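Every protein chain except one is present and positioned as in the full complex.
Right, chain A next:
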Amino acid sequence: QALPSRSGPSSILVSPRQKGNPILNGVRAVAWEYSDIPADYVLGATTCALFLSLKYHRLHPEYIYNRIRDLKGQYGLRILLTMVDIENHEAALRELSKTSLINNVTIMLCWSAQEAGRYLELFKTFEHAAPTSIRAQQSSSYSDKLVEFITVPRSINKTDALGLVSNFGSIRTAVNAGPEEVGLIAGWGEKKVQRWCSSARDPFRIKK
């Protein structure tokens, strides 16, 4: 392996405060190292994270505010990685939601150390990635698309989709098929037939 550069951008910077935190065991795909930083984790040039366990928050509610204050408004994206490890989380999360608005932090919830570690990895991994895969339609195989298209109306499932295309040969014919024809396919009950046919025929725009 190449020599790891001291504060290189390729690794997650971890504050020594976090020593012994089990979530570090979950960080395996990305390298990490200790560094003297105000945040708990630095995940990119403008991204940092604070870790908060709700169990701890219940005992020391002021802790997290001090930590946020210490950040002094640095970093563009400030993650509050919150571990939900208590049953009655409602009040705490309500309070944190408000905090996130006032103090400009983004809350990410996790439910296990492993998941928390993974979030850290993900933030680091996608630091420079373009958000293409959430931006537009994923390209996937024709059969997936076909099934996805047919199963949009409620209660129509994959088996039905398969039955439909195998009977009509192409989506065009399937779309054009009348309710009596679709109803002949095994598994297509009245409700499904009606839903499918009306979703094909309903106008895109609802008229005034």
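Convention: contacts are C-beta pairs under 8 Å (C-beta built on N, C-alpha and C of every residue); 3 or more make two chains touch, one makes a residue touch a chain; residues count from 1.
Everything that follows uses one rule, which is that contacts and distances are computed from a predicted model.
Trainee: Name the absent chain by its UniProt protein name; which of "Integrator complex subunit 5-like", "DNA repair endonuclease XPF", "Exosome complex component RRP45" or "SUI1 domain-containing protein" is it?
Mentor: In UniProt, the chain excluded from the picture bears the name "DNA repair endonuclease XPF".
Trainee: For chain A, which positions touch the chain that isn't shown here?
Mentor: 28-29, 46-47, 76-77, 79, 84, 89-90, 93-95, 97-98, 100-101, 106-109, 111-112, 114-115, 118-119, 122-123, 125-127, 129, 131, 133-143, 145-146, 148-149, 152-153, 157-159, 161-163, 165-167, 169-172, 175-176, 179-180, 183-184, 186-187, 189-190, 199-208
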